[in-house]
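What you see is the complex with one protein chain gone and the rest in place.
== chain A ==
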Amino acid sequence: MSSNVTPHHPTPPAWADRLLAWFCPPELREELLGDLHEQFDQQVAEFGEAKARRLYVWEVIRFCRPYFIERRMTATPRTSYEYPRPLPTNPVMIQNYLKIAWRNLIRHKTFSAINILGLVLGMASSLLILLWVQHERSIDHFHANGSRLYQVFENQQTTGNDLNTTMTTPQLMAPALVAEVPQVERSVHMTPGSRLLLTVGNQAYKEIGIYASTDLFQLFSFPLVQGNPKTALVGPASIVISETVARKLFGRTDVVGRSVRVGDNDDRQITGVVQDIPETASLKFDFVLPAAPYIRKTQPNPRWGRNGWRTFALLHPNTDVNALNAKLLNFVQRHDSTMTKFTTFLFPYQDIYLYSKFTNGQPDGGRIEYVRLFTIVAIFLLLIACINFMNLATARSAKRAREVGIRKVVGAGRSYLLSQFVGEAVLMALLSLLIAVVLVQVLLPLFNQLTEKHLVIQYGNPVYWAVLLSLALATGLIAGSYPALFLSSFQPVKVLKNTLQLTASAVIFRQGLVVFQFALSLLLIIGTLIVSQQMAYIRGKNLGINRENVIYMRVEGELAKHFEPFRQALLQAPGIQSVSSSDEDPLYIGNSTTGVEWRGKPDTDNTLFYQLPVSYDFIKTMKIGLVAGRDFSKAFPADSSNYIINEEAARRMGMRQPLGQELTNEGVPGTIVGLVKNFHLNSLRVAIEPLVIYLGPSNSTLLVRTQPGQTEQALASMERLAKQFNPAYPFAYTFADDNFERQYKSEMLVGQLTRYFAGIAIVIACLGLFGLALFMAEQRTKEIGVRKVLGASVSSIVALLSGSFLKLVLVAIGIASPIAWWVMHEWLQAFAYRIDIAWWMFALAGGLVIGIALLTVSFQSIKAALVNPVKSLRSE
């Protein structure tokens, strides 16, 4: 046809042709394409090129009929003019690959089970970790104003010229920020939560409450289901409660206007009901009270040196925070010229949960370190499982060498084999993923109990599926890559002549993998050992204050009014040794002030003193070591303005003989009557700070020391007397011990989790070793037979077989130990009081790994060595 040679001859879309070629039976390709093109030419003449192309595509799509696809699958070439040369993506080839993969899976049940079990364990643990990590990272990220929310932090210069960072600020901060800093849109301050009694009629519950300023609900996304978020905290007698509290007290949530009693006599009217605070919020409260009336009542004369409030700021959009921080640096000093050692800065609210650990004023990690640590552990576990897969697949390559040879002879290229083996690995990974998801679902309740969270797999969330699938895909690709490269490199001639010899480099690579695997396991085991040692050290450390046999109870209601009679009654009761009280947990003192004066104090001195109001017998009850002087006692009426200080305070004030010296604490002058040994005021992560102890008018926490072994009687006495003195309140108590441990909750959790995951790592690694040993014994059946015939003993054969593996484990120990030492050394730096890393920890971990590896391998070795050589040599 003449149109054929014209330069503008229209052609149908090439991709449509390719599509047709892909799914239509190859033997029909020529005639179908011919007919299609002929019709296309006619249609170009009839309708024009554009429409003809559209019609062409539509026609091709209509060729995707079951008839052609079925015919292609069954692949019965009717004519022999063209031998089909299918691509690996050809449905027929895929069918064949699947069939072969399935047969291999079924024929080698032990190996398949080892492989899949390893992958399942690795995947299930990493899935659990990923769920946890995802939850940790989502905390505080739900606030609509999230990116503009900041919290105010203060840096205080210590005597050593270090910077100490605190998140409590003066109550003057928030109003001053709004008034003076144009970039600040709103600012809110609040107190830390404390448990208070809420009473309605005869219903009474203790709930966590905070005092917060009016804009709370406009800054944070805590939606109100009832009430107006703008005005809910305006009225002086208002209260906003959570839905759960509303249901507990009233059985319903539409309770705006009803009244609630807070504590003993503080009657309030509900102005709002807030949705329950989500689990992903770091700020937790059950009810909110307005801050302004509370400040007027309790702190009428505020000072810039008195901290106690958390301050939050909402910045205008597009504010340059770094520039603003530079301006805010001396914010406190501008208001109070004596506060020369205090600087202020804003820190993004969303980052506080994970990143708010400060060293010398600079952000220095925080919880994020654990998140990172566990992400690494998850990767380790998956890697170990992948290595198992690689190792077993290459070790067993001889078994599949013939298949590779035949495939190559009949025309399979290297890329065909590569995609076949990688595909197989991906399939295995998908299968394992399926089992792993089921396993995770089963284990989640336990894991949630451990982590105290409510993690769920969100099956409806496409992101989860994407992550799961990419996890399987990545695992399959990593695990399948080396075996695929290795297997596809076989030369058919050698393979089919049965002269296949594994090259030295392949063997070394495999051994390298085993070493790597065990090094990772060892790292985890040593890490676990050191973490648990440090935790044990903290538990057992002599804090200078005795927390055993001490029970805490809140002083509230009638108890506060009749404290001394109640104390006396307790002292008479059975099981109780000594009774005192303090205004804070003496193991975790938070209140501090710069308002301590003494003779000769330099003007520039801004030392922060921790403060602890107590009652009589405090030193005796908490068994704190007394260096000089005495405890507070009823016998000395002047004690109400006397002080007890710790050694650190004496050192900072430069007092050699502190007893009898004058000291003024926040404007109250008095005399030092006691000097106590330094005890830990706070977490062991920080050093001991100066402390001033004084008699407080009414303290929040009752401290009861029980007779050793008589806790039951003491509790019974306390309950009886508490009911008698304070019938309106439910009896509640905590043990000082438990309180103490709670401070180290995240470390304890890390310890526990690493223990489990290290266990899983070693199990997976040993699964791999077991498989390798099994295979090795199988391979060397003949050799063992010959050796036995020539007189080798069982023990010498076991030693021979196990020795080669032991060497690898020893190399792994050599590699892992220095890395583990370095990593754990870094981790321990976070503690001011810590253990030393000792050689025995490495020896123990190494011994453990050698022992387990030996057990795994020797089982196979012994089995192989015991076989009668007649049997193994006859089977030619």
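In this text, a residue touches a chain if its C-beta (ideal position, glycine included) is under 8 Å from a C-beta of that chain, and two chains touch if they have at least 3 such contacts; residues count from 1.
The rule is short, and it goes like this: contacts and distances are computed from a predicted model.
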Protein name (UniProt record) of the chain left out of view, among "ABC transporter substrate-binding protein", "Transport permease protein", "2-oxoisovalerate dehydrogenase E1 component beta subunit" or "PadR family transcriptional regulator":
"PadR family transcriptional regulator"
From the list A:Leu36, A:Ile114, A:Leu128 or A:Ala174, which touches the chain that is not on show?
A:Leu36
Of the listed residues A:Tyr67, A:Tyr459 or A:Trp839, which contacts the missing chain in the full complex?
A:Tyr67
Against the chain that's been left off, what residues of chain A make contact? List them.
1, 4, 28, 30-39, 41-42, 59, 62-63, 65, 67-68, 71, 79, 81
